[in-house]
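Notes follow the structure.
Only a single protein chain was left out; the remaining protein chains are all shown in position.
Letters A and B name the chains as they come in the text, with residue numbers starting at 1 for each one.
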Amino acid sequence: MTHHQSDQEPDVAIVGGGLMGACVAWGLARQGLRVCVLDEGDVALRASRANFALIWVQGKGIGFPAYAAWTKASAEAWPRLAAELRSETGINVGLDQPGGFTLCLSDRELQANVDMMARLHNQPGTVTYPYEILDHAQTKARMPATGPDVSGSIYCPLDGHVNSLRLFRALHAALKAHSVDYRADHAVTAIEPRAGGFALTGAWGEMRAAKVVLAAGLGNARLAPMVGLEAPMKPSRGQIIVTEKAAPFLRYPVVTVRQTDEGGVMIGDSEEADGSSLRVDHSISSVMADRAIRMFPLLGDLNVVRTWTAFRVMTPDGSPVYEQSETCPGAFVAMAHSGVTLAPQHAFSLADYIATGTIPKEVAVFSTRRFRVPASV
Amino acid sequence: MFRRLSDRASGEITFTFDGRPITASAGDSVAAALLAAGVRACRTTPVSGAPRGPYCMMGVCFECLVRIDGMDNRQGCLVTVQEGMRVESQRGSRTLTPEPAQ
Partner (left out) sequence: MTKGRVSTERGIADLADEYDVIVVGAGPAGLSAATTLAGTNARTLLVDENRTPGGQIYRAITLAQPVDRQRLGEDYWRGRSIAEDFLRSEAEYAPATTAWSIQPLQGDAGQTIGHEVGLSSNGVARLIQARQVVLATGALERPFPIPGWTLPGVMTAGAAQIALKTSGLVPSGKVVIAGTGPLLYLLAAQLIEAGATVSAVLDTTPRENWLRAFRHARGFLVSPYLAKGLKLLQTVQRRTRVIRWVSALAAEGEGGLKEVVWGAGGREHRMAADLLLLHQGVVPNVNFSNSAGCAHEWDEAQLTFRPQVDEWSASSVAGLALAGDGTGIGGAEAAAIQGRIAGLGCASRLGLVAPAERDRLAVPLRTSLARAMRGRRFLDELYRPAKAFRVPQDPDTIVCRCEEISAGQIRASVSAGAGGPNQMKVFLRCGMGPCQGRLCGLTVTELIADERSKHPSEIGYYRLRFPIKPLRLHELAALPQTETAKVAVLADLADTHHPADLNERKPQ
């Protein structure tokens, strides 16, 4: 369970062992730092094992051009992440970036998406990237399983997906290879700045570290104020349907339907402003299933083996938050709704900033100050 | 590997398994009819391609999957065999055949 327990004080203590905590921990350990990850146990709110596994660029960054650029760069860095994880752990995370589609089931839906992409690309100072607007016939030519109800689609060649469970496992295997001290069943209940570092406590005892990174997902909300930070979040619940395995039928990921490299089809994901219960709403499943079948009629006879809901780690504007505490330097908070897409940024860039102790200006725009100052766009 | 008690044979039903005609007894599940016909393996797995056959006969193990009348991955132990049914081995994952062009 515990990779490596040492009595020595770690250089960095990371609270949370989801994708964010694991990426940052790996990045720091690769620089030779002693890292300890404190995580909850087997049953926890953990978006990292409940997500849709897209590496998605199209549509990201409306009203926040820096996020569009950050996302695009992340998608471009994904092959490096996949290759390094493979060489360190032997695990193939199933990275596939053939480009992705947004399928629309009415002309109005298509128009709304076309308008959105235009607005995104017309923002001053934004990165641009190629995308195509396809009608029904063009869509069907690329995805023969497309059904007659599909009005058209948007295709962006930067999009892709991974096997998110294998990503999770590969990161943990890489942590082990770098002797990161991973501790499950170590929920942190309090953090206190002490003697130039931090003391973290929980039912398990106490630990000191020079630096602390809050990567506790939804748990950040409670922990951040203890070290002079904020973790504003809005409730967001998403629901996913998974089917039995099928022979490959879908070459490309669609934003709401994808076939995993193991054959299962995932259908998602809804969004509700609800943070209270993880109850699956069959009515939502019904709408999602209905749309998926209209997109690809051959899905209708597939057996559904699981449905679930999960809470997203959603900031008020949907963009990530990275910030170092002003009052307690050495304490960082990191959270993102698109933790799969942004995994390379977290493992490579963010880990660097934390190691050096400074977040560069172009990334400092992701601080929570943006929620206090009116946006300048 | 199984034989049928003479006092339990009821109305004969003929179906095919991988094209081979098989006689079953009315009321048999597809899995039981296959066992009675000496079929041990009815599918290969999607993961490794290993052969498998019915294990629990009560609907919980999903080892008895077969293709029935063109529909993949049906639980043979829960489906009653019907006259003329076309049963085939399930080879790996189910296949999805695109709808015929409209």
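Definition applied: a residue touches a chain if its C-beta (ideal position, glycine included) is under 8 Å from a C-beta of that chain, and two chains touch if they have at least 3 such contacts.
What you see is a predicted model, and the numbers here were worked out from it, not measured in a lab.
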Touch with the omitted chain, as defined above, among A:F101, A:Y155, A:Y182 or A:F366: A:Y182
Residue, one of A:D135, A:D290 or A:E362, that touches the chain absent here: A:D290
Listed residues A:R80, A:R119 or A:H282, member touching the removed chain: A:H282
On chain B, residues whose C-beta touches the chain left out of the figure: 1-5, 7-9, 25, 27-29, 32-33, 35-36, 40-42, 45, 47-48, 50-63, 77-78, 80
Chain A, residues in touch with the chain not shown (by the definition above): 1, 3, 17, 41-43, 49, 105-106, 108-109, 112, 149, 165, 168-169, 172-173, 175-176, 182, 184-185, 239, 241, 243-244, 262, 267, 270-272, 279-294, 299-308
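FYI, only the chains that are shown with their structure count from here on.
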Euclidean distance of C-alpha centroids - chain A vs chain B, Å: 43
Interfacial residue positions of chain B with respect to chain A in the complex: 46, 71-73, 92-99, 102
Interface residues, chain A side, partner chain B - complex: 144-145, 147-148, 244-247, 249, 263, 297-299, 301-303
